[in-house]
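A single protein chain has been omitted; all remaining protein chains appear in their positions.
Let's look at subunit A:
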Amino acid sequence: MLLPTATYCGSDTKTVKFEVNPTDVRYQTTDGKTTGASPYVLNAGQVDRDRPSEPRKDVNGKITALGELRARLTGLQDDINEFLTERMELAKGKKPRLAKQEQRIESEIKELLDGGDGDDDADGL
């Protein structure tokens, strides 16, 4: 049985292992949740012409080993994409604090500069 795996290691030394459960339907389809056209585009009436083909079957109608591998890899790709998206959201949550700080500094600088302009104006320049 061909089972792909993945291991993530982040800057905070967090290690996460991704494994495939072949009995789970998530790992039995080539139609991934996080890949392909977005629901917004599909709901607007667009046809997804790049939709992946079904896993290949042999003459007996059984899915080939490589067909199964492709389906499992699709599920693993969804797992990784969802995990990294979550991590991105967390990172984004940290950013606003920094952004606020930057905004405050920027407004302080602007205030100082504006004040400087005002003084200049007062001097008749």
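Please note the rule applied: a residue touches a chain if its C-beta (ideal position, glycine included) is under 8 Å from a C-beta of that chain, and two chains touch if they have at least 3 such contacts; residues count from 1.
Everything that follows uses one rule, which is that contacts and distances are computed from a predicted model.
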Worksheet item: The hidden chain: which UniProt name fits, "Pcc1-domain-containing protein", "Large ribosomal subunit protein uL29m", "DNA-directed RNA polymerase III subunit RPC6" or "RBR-type E3 ubiquitin transferase"?
Response: "Pcc1-domain-containing protein"
Worksheet, complete the sentence: Where subunit A meets the chain that is not shown, the residues are 2-11, 30, 34-35, 52-53, 56, 64-67, 69-70, 73-74, 76-77, 80-81, 84-85, 87-88, 91
